[in-house]
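Taking it in order: structure first as structure tokens, then the write-up.
One protein chain is absent from this view; the other protein chains keep their places.
Let's look at chain A:
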Amino acid sequence: MSSGSRFGDWATAGVLALMAFAAAGVMNSAGEQSEPRHATATPAPMTCGSCHTDYDGLLAEDHPKISGDTVGACLDCHPTDRASRSARNLLSARLHPAHLPPKGDLDCEHCHTWRAAEHFGLAGVTDDNRGAPTAEDMQWMRAGMLTWVGSGFLDHLHARAGIGCADCHGRRLPPAETTLTNEQCLACHGPLEKLVERSTPSDFADRNPHQSHLGEIACTVCHKAHMASSVYCLGCHRNFEMTIPGGQ
């Protein structure tokens, strides 16, 4: 049984590469080769204790002792990333990269409980309900989470700066086909006039991608979060030398 069926049918090359890596088995925190745990189509939700006998080796020396066996034990101190916008040291930003490929090899439903269009929560945490994503929503979230954790795309650049899902998507789980508005991007990268000023080329001021002859266009025309970004200008102006973060 390959891991592919469980991950669903999202055919981005990057994701497939990550999956191949996961299926081949990965190094655990102790540096030993671990077996892929992909035996069933729908993994049974696990608690932390299913894999970890103790947390001493994983945590900083001055971290308080952990009592309990589920992620719920962490929630008293660490905010979930829906709880507080731009909070640092988010639990999500700690746990997801540690457990998802390329570092880990788990999938959403190892730690989350999900019933399509009904419920999504943390395994082993009573009454934890974070929304009701459909199968399509889940596909998108899986793919987006994986590239956020490890890719050359804009989402991973945000991850490295400590920006989690909620910082762009808000507190609700993002549904499939979510597109951000310019206002959402400009909340951090704006105001537009400043952005225009910063991106004015030193050689030809009129080749400013943020103030073009197309008028006000969506940021997402060029800047893609969970896939490769690309400079729209180059579609016609093929001789312009322009690059973009998170591009290919």
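What we mean here is this: a residue touches a chain if its C-beta (ideal position, glycine included) is under 8 Å from a C-beta of that chain, and two chains touch if they have at least 3 such contacts; residues count from 1.
Just so we're on the same page, contacts and distances are computed from a predicted model.
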{"item": "Hidden chain of the complex, named as in its UniProt record, picked from \"Spore germination protein (Amino acid permease)\", \"ABC transporter\", \"Sarcosine oxidase subunit delta\" or \"Flavocytochrome c\"", "value": "\"Flavocytochrome c\""}
{"item": "Residue of A:Glu61, A:Asp127, A:Glu183 or A:Asp206 touching the missing chain in the full complex", "value": "A:Asp206"}
{"item": "Touch criterion as defined above, residue of A:Ala60, A:Ala161 or A:Cys236 at the omitted chain", "value": "A:Cys236"}
{"item": "Missing-chain contacts mapped onto chain A", "value": "177, 204, 206, 213-215, 217-218, 220-221, 232, 235-239"}
